[in-house]
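Of the protein chains in this complex, all but one are displayed in their positions.
Should a chain be cited, it is by its letter among A and B, assigned in written order, with residues numbered from 1 in that chain.
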Amino acid sequence: MKPTDRSQVKFKPGILQNYLFILPAVLIFSVFYIYPFAKTFQLSLCQWDGIMPTTVFVGFANFKNVIFRNTAYWWQSMGNAGYITLIALTLQNLLALALAMACDRAIKSGNFYRVIFFIPPVLSEVVVGLVWKWIYNGDYGLLNYWLSQIGLSGLTRTWLADPKIALTAVAITHSWKGFGWGFIILLAGLQTIPRQLYEAARVDGANAWEIFKRITAPLMVPVFALVSILTVLGTMQAFVLVISMTGGGPGYHTEVPVTRILASMIASSRFGYACAQGIVFGLVLLVVSMLQMRIGKYAKTD
Amino acid sequence: MGIFKHLLDKRLLTLVSFLLIAACLSGCAERDRQKPEVLVWHWMTDRDPAFEELTERYKNQTGVKVKFELYAPSDAYSQKVIAAAQAGTLPDIFSILGERRIFASFIIAGHITCLTSQMNADNNAWRNELFSNALAVNEFSTANQYGVKAGIYGVPLDTMNIQLLYNKDLFKKAGLDPDLPPVSWQEFIEAGRALTAAGIPGLVSGWGEIWMIDCFASNLAWNLMGKDKIIATIKGEVPYTDPDWITVLSLFKEMADTGMLAKGMITMVNKDAEQAFANNRAAFAFNGSWCVNVYRGMNPNLNYATMMFPRLSDEHPVVIWGGAGASFMVNQRSNNKEKAIEFLKWITAKQQQVYLAQTTNNLPSNKDSLSAIAPSLRQFADDMDKTVHPSLLPAGEHPLVIEAFDKGIQSIIIGESSPREIAERVQRVKDRERR
Partner (left out) sequence: MRDSVKRKIKNFLGQSGIHLFLILVSVSCIFPLLWMIGSALKTQQTVFSDMRLFPAQPHWENFYTAWVEGGFGIYFFNSVFYTVTVVAGIVFISSLAAYAFSRLEFPGKNFFFLMFLVAMMIPLPGSFVPLYVLLVKLHLVNTRIGYILAMINVGLSLSIFLLKTFFDKLPKDLEDAGRIDGCSKFGIYWHVALPMARPALAVVIIFNALNVWNEYILAMLIFSSKSLMPLQRGLMVFQGAHITQYPLLMAGITITVLPIILIYLFMQRHIISGLTAGAIRG
């Protein structure tokens, strides 16, 4: 708290000082991100198998192939990831919000729940994969067992090998594993709402829904936007569960962009092509996130 | 605010002190005091303790210090090798994962020493010790499609093959003779029907990993149409819409139609399939020679045996997929090439191969050490001469075609596409990639 600062005076030294705040981040970022990024972009314009000392410049041919030729179900994999994301955005986030609100209202043993809901994000994918594959198994799976116990044996099936269900099954597991993060962030957001506002509204005779609509929702818009962007990014880029649960099958029904990129890079060793896929994928995410931020800002000013 | 100031100050203190320790520790990052003369990179977690023991023995015998460094799982290992190739920091000995084209690129980029002269020295002494099928995987013939100078570029550490196994107890349960497994494809399907009728899942295999499907299809194709037609297909002279290829695809439909395929096997990883077979949950398994170890660990009482792959046609021989398990390559730019080659000669010699086979239960690459291996593993070893490997063909199929073919088989099994539709789709991918 040295009073030597002259920040009120708006001239250059103050602005230079502002740059100091972002300097460490920009420094690390330039070395560890910008350089690999530039290299990746350079490779995306080349044909290269990852090993040869020389690369062949092919211009935007890789991009053209990724976008227009749709090799190996690229856009379908994007659609699959979009579908999982849609389920995560609705199911996972609604669950997270409901749980966060329940815990925010000083419910007894709230602490207990707060720890429990954090278990799925912490658990290793290995464990989650093994348990959920057991649940979904067609011959001795828990889900089929429960269904036949309650007289719904007509619904039993091999969940992960059914082309119509497999993607939804993976999406549900993903949402179950991920809702804890939304829960934590939303709870942190809810905690920043001053309690007096709720009390004042209650005195005015507002019911729970009105309180949510008039107080909670408007104040939470930025946090909702944050959670939804993080959900989109986290879900679109998820692939470990897919590999361990279905390997992208049956056929191409559960392939997602990242598994496609890995297949290009490792199985068919087309590095340049994989880099182009990565950049196209990133641009799609960027556009979606920008839209989300716009919607968030619009909702805020509304 | 006072409270926070206090808290933060305390935290700041810890933070700063930790950063200081960090700087310290990273400054004096541990270096090996005695630098190894031969450095080996590998990804074989389960063989790591055996390698440690062998390096100890080698040091006692020759005084040469060899060091094995493990990078697992295999994806992480592949990344490390690819990155190190670019940075020029590859070790003296390493191995390569992936298809033959990658192997060829490593050779062309000058990372791998040609070992032909060492193999052929003293009247082919080293060469004759090793299984020719395993050696062939590491060999490039004259005028190969990759433009690699002909020669042997790797040393097989062990061998493997993929076979059909059957559960004797479940055979009895379904009224089948446990000592007479099916020989022809027709008998195989009949057995499948009998098992399905008895409520026993028939075949299980990790067909979520598409290369396992490819091995099965490869066996069928070799037996049905023979080597030459497969080569012609890869060269583009025979289309995948050829009746023989459609027959291969239809056989998967035939299996699916009898209901003999274990539920969900087309999205299973192989470890899950092994879990099912080990716990008597399927009567047949299509699995590699490593499985002996897996089944013994999970269920020592499992009553099973290997059987020959069912015969489709008498026109061409029945083959099984297999070859070298892991192979080691010597770095062309290494300063210790001679020492590295000497070590590889030593580790593929009989005594070391027997030790490796006994401790790790992998099939040895040295022919003379077969007598010392366990009987259950022996069944696999006996069929080594019937193995074929895609690397033996003069040309390799495009990875995207292979993927379309194997994923297409998944679609056939779930009844989503017909064999003809898949054949046409595969041919479309082939035409596109040939352009």
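Everything that follows uses one rule, which is that a contact is a pair of C-beta atoms (placed from the backbone, for glycine too) under 8 Å apart; a residue touches a chain by one contact, two chains touch by 3 or more.
In this text the structure is predicted, and so the values were computed from the model without any measurement.
**Student:** Give the residue, chosen from A:52, A:147 or A:285, that touches the chain omitted from the document.
**Tutor:** Answering carefully, the residue with contact to the hidden chain is A:285.
**Student:** Of the listed residues A:45, A:58 or A:95, which contacts the missing chain in the full complex?
**Tutor:** Missing-chain contact among the listed residues: A:95.
**Student:** Which one touches the absent chain: B:59, B:80 or B:398?
**Tutor:** Within the whole complex, the residue contacting the unshown chain is B:80.
**Student:** For the chain left out of this view, which of A:28, A:94, A:200 or A:291 touches it?
**Tutor:** Per the contact definition at the top, the residue touching the missing chain is A:28.
**Student:** Which positions on chain B touch the chain that was left off?
**Tutor:** The missing chain touches chain B at positions 1, 3-5, 7-8, 15, 18-19, 21-23, 25-26, 29-32, 43-46, 48, 69-77, 79-80, 82-84, 86-87, 89, 271, 275, 278-279, 288, 290-291, 293-294, 297-300.
**Student:** Considering the entire assembly, which residues of chain A contact the chain that has been omitted?
**Tutor:** 1-5, 7-8, 14-15, 17-19, 21-22, 24-26, 28-29, 31-33, 35-37, 39-40, 43, 50, 95, 98-99, 102, 107, 111, 113-124, 126-128, 131, 176, 181, 184-185, 187-189, 191-192, 194-195, 222-223, 225-226, 229-230, 233, 237, 258, 261-262, 264-265, 271, 274-275, 277-279, 281-283, 285-286, 289
We adopt the following convention: only the chains that are shown with their structure count from here on.
**Student:** Using mean C-alpha positions as chain centres, tell me how far chain A is from chain B in Å, no decimals.
**Tutor:** 34
**Student:** Which stretch or stretches of chain B touch chain A in the complex?
**Tutor:** 75, 78, 82, 85, 98-99, 101-102, 105-106, 108-111, 201, 208-210, 262-267, 269, 272, 276, 281, 398-400, 403-404, 407-408, 410-411, 413-414, 416-417, 432
**Student:** Would you mind writing out the residues of chain A in touch with chain B in their complex?
**Tutor:** Residues of chain A touching chain B: 49-53, 69, 71-72, 133, 136-140, 158-163, 166, 244-247, 249-252, 254, 263, 266-269.
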